[in-house]
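Missing here is one protein chain; the remaining ones are kept as they sit in the complex.
The block that comes next holds chain A.
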């Protein structure tokens, strides 16, 4: 079968991987600046704010029940602890994304060697690894994010909340991870069937 589109997908994902690496480096640079230099108009810490004033925002025949907003807070002067917490806020998600992309690119790199190389135990192992990366990475991102956001909010905002719900991406990541584990098992069992057929004379 033609593997042209898979090769193109691999090139596209490799490009995304490189861009993501640069993005991660720039985030790391921003974190270092926040921690040791201080920013006055550069990158700040993104936080969620609830109970935003909403007076006069609703149309005459509508009522706004609750509101939340994303704010970017710039700590004045060097703030090592804020930098560390900011690192915990973004790094797990970014590392999970980079590892997942790298695993997919590695799995797709076998496509050029033919269908039999792609539909193999190595690909099943790559998919299983991808599944666990997504599950563990998403859970770590959610857990560390909740703790880091709670502490950052108490340090940088005049009013904070005891619990900040993790974003929906965390659940999506876990679901995608479980799906990858299922696909890996399907490939593994399909391979066993194929080997059985191939070994029949």
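Observations, loosely collected:
The criterion applied here is as follows: a contact is a pair of C-beta atoms (placed from the backbone, for glycine too) under 8 Å apart; a residue touches a chain by one contact, two chains touch by 3 or more; residues count from 1.
Here is the rule we use: contacts and distances are computed from a predicted model.
Of the names listed as "ABC transporter permease", "Putative transcriptional regulator", "Tryptophan synthase alpha chain" or "GAF and ANTAR domain-containing protein", the one that matches the UniProt record for the absent chain is "Putative transcriptional regulator". In the full complex, the hidden chain is touched by chain A at residues 195-196, 199-201.
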